[in-house]
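Yeah, one chain of the complex is gone here, protein chain that is, but the others are all in their spots.
To keep things simple, chains are lettered A and B as they appear, and every chain counts its residues starting from 1.
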Amino acid sequence: MPVTTTMRRHTATALLLLPALLFLALSFVAPMLILFKLSVTAKEGPLWAYGEILGNAVYLRVFWNTLVVAVAVTAISVIAAYPTAYMLTLLKGWALTLAVYGVLFPLWISVLIRTFSWILLLEKNGPVNRALVASGVVDGPVQFLFNNTGVLIGMIHVLLPYAILPIYANMLRVDGRLMLASDGLAASPWMTFRRVYLPLTMPGVGAGAVFVFLLSLGFFITPALLGGISNLTVAMLIELLVNERLIWSLAAAASFLLLAAIAALLAVAARFVPLGTALEAR
Amino acid sequence: MRDRGAGFRFAVHGLGSAVLAFLLLPILAVVPASFNHGTFIRIPPETWSLRWYQRFFADPEWLSSLWTSFEVAVIATVLSVLLGTSAALGLARVGGRLRATLTGLVLAPMIVPVVVTAVALYYIGRYWGLTGTMLGLAVAHVLMCLPFVVLNVGVSLRGLDPTWLRAAEGLGASPARVFLTVTMPTILPGLFGGAVFSLITSFDEVVMSIFLAGIRAKTLPVKMWETVRLEFSPVLSVASTLLIVLTVVLFGLFRLADRRAQP
Partner (left out) sequence: MSNRGLAISFRGVARNFGSVRALLPIELEIGAGEFLTLLGPSGSGKTTLLNIAAGYIGPSTGRVLIGDRDVTDLPPRRRNIGMVFQNYALFPHLAVFENVAYGLHARGVPAADIARRVESALEMVRLSGYGGRTIRQLSGGQQQRVALARALVIEPDVLLMDEPLGALDRQLRQHVQLEIRRLHRQHGRTTIYVTHDQEEALVMSDRIAIMRDGRVEQIDSAETLYRRPRSAFVAGFLGESNLLRGTIAGIDGVDARLRVDGFDDVIVGHAADGLKAGARAAALIRPEAVKLAPDARIKARVIEAIYLGELLALRLSLANGQVILCRRFACDGVPEGDKIGIVWQPADVRILPDDAPARPQDHNVEEN
């Protein structure tokens, strides 16, 4: 009797999991495996595609540009997110609700719309340039679009909430009495920040930085619309190889190089940053 | 507690508000842009009109993409909710490494860059006849929506005390009855949340759709993507505004239901 009950339980569990697992196997795992196979079965040789990408200055430049953009986006996002998250901890009542929705709302608006919006704002005759020219800050309109400036602005706009949320969640967990204790021990506000508050909020900063960095490595829409052809990112390169140049093996190799970088980063980050608890912030 | 210095607070609030404005204002900029009269978008418009709304609703291509978006979103959401709820219930019944591995697998499409998943699915989809079809789009969207459903249902499942299930069984309820009377009411908020997130995700999805869409199956974001690469037509801001309104309505409905579910 206990044997059959256990077996029935296990069968039920398997049946519950089966549909989703089957779906993932067919629509995610199998395609990824086939893509991997494509990357190592070019007619020029098994490792040709990887060698071609890693050995070609053009492709390496794309990887380098992606890395530079990701680092810049991450750094600026975290620096902007920190005081914003701190402000959230100071707010109460309706102001807090409003501000938190202000951070969450953009997450639910399509990246495409947000990017399009930036095109409208940053255009030569857009409101930003008109305001800059009118106020006399610049003589003529600034070229924001189709270069890395536009890409940075657009990506930071999309990714900033991913930095704010884990930092804010971390700040909420910091015991406020520690700052009082530091003050009581004659520490200056700067020392209190540097020796107590900053170290205690570093896990949140780390988690936010990892999220932003990971997401920006694979970003496609924003750089494709706001960037120029001279500042390709890896995601744009993959799309280009598939849709324009039809070299599947190179696209597959680029994909797996990108994935490998992300996997390596995650493995390292998981040692230092509590990514799981940071996700709970949502 | 004692004031930490008015200057400091002012600086923090100033910086924080500036960042919030940076997050929110650009999104809202497309709304006035959609009421332009001229052919070139100006923010704010010089003359206001509903001209581009008329253009949007008179254009069969825009309308059919809007309709396709609805259809794909509904199919993807139904599939995601069914698969995701079942998976979340199953995950709650396994433990340790297996659970971690399976959860990782379900969440993996969130971590793998969408371009990579899209290219992989596109390649295989060409052989399986998925490209350019509603089903292909729906499958791709389910991949993006599934994690939200599993996470949301999983969170509400944590509120389910296993002793309730045993109590219900002990009172002589059949497994089906236990599910309907105990499990279902507990996970309903999570299920509803997952469904709303799925709808929004599917409506907004671009990258997967660009690869898998065809002439016969083109969602609104794909149509917008194609248009924006050719011209900055004011119709784009109309489509954007419609999507924003839709998202806000869905999100509002969700918050309302969520608040009612948690007294």
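The rule is short, and it goes like this: a residue touches a chain if its C-beta (ideal position, glycine included) is under 8 Å from a C-beta of that chain, and two chains touch if they have at least 3 such contacts.
Keep in mind that what you see is a predicted model, and the values were worked out from it rather than measured.
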> Which residue among A:I79, A:V138 or A:L185 touches the omitted chain?
Replying inline: A:L185
>> One chain is left out of this view; which of A:A72, A:L96, A:V133 or A:L200 touches it in the full complex?
In response: A:L200
>> One chain isn't shown here. Among A:K43, A:K92 or A:R177, which residue touches it?
In response: A:R177
> When the complex is taken as a whole, what residues of subunit A touch the one chain not shown?
Replying inline: 175, 177-178, 180-188, 191, 195-196, 199-200
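The rule is simple: only the chains that are shown with their structure count from here on.
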>> On a C-alpha centroid basis, what's the spacing between subunit A and subunit B, in Å?
In response: 17
> Quick one: in the complex, what on subunit B touches subunit A?
Replying inline: 1, 4-5, 8-9, 11-13, 15-17, 19-20, 22-24, 26-27, 29-30, 33, 40-44, 82-84, 86-87, 89-91, 93-94, 102, 105-106, 108-109, 111-117, 119-125, 139-140, 142-143, 146, 150, 200, 203-204, 206-207, 211, 221, 224-225, 228-229, 232, 236-237, 240, 243-244, 247, 251
>> Going by the contact rule set out above, which residues of subunit A touch subunit B in the complex?
In response: 9, 12-21, 23-24, 27-32, 34-35, 38, 80-81, 83-84, 86-88, 90, 99, 102-103, 105-106, 108-114, 116-121, 123, 125-127, 157, 160-161, 164, 176, 180, 189, 214, 217-221, 225, 235, 238-239, 242, 248, 251-252, 255, 258-259, 262, 266
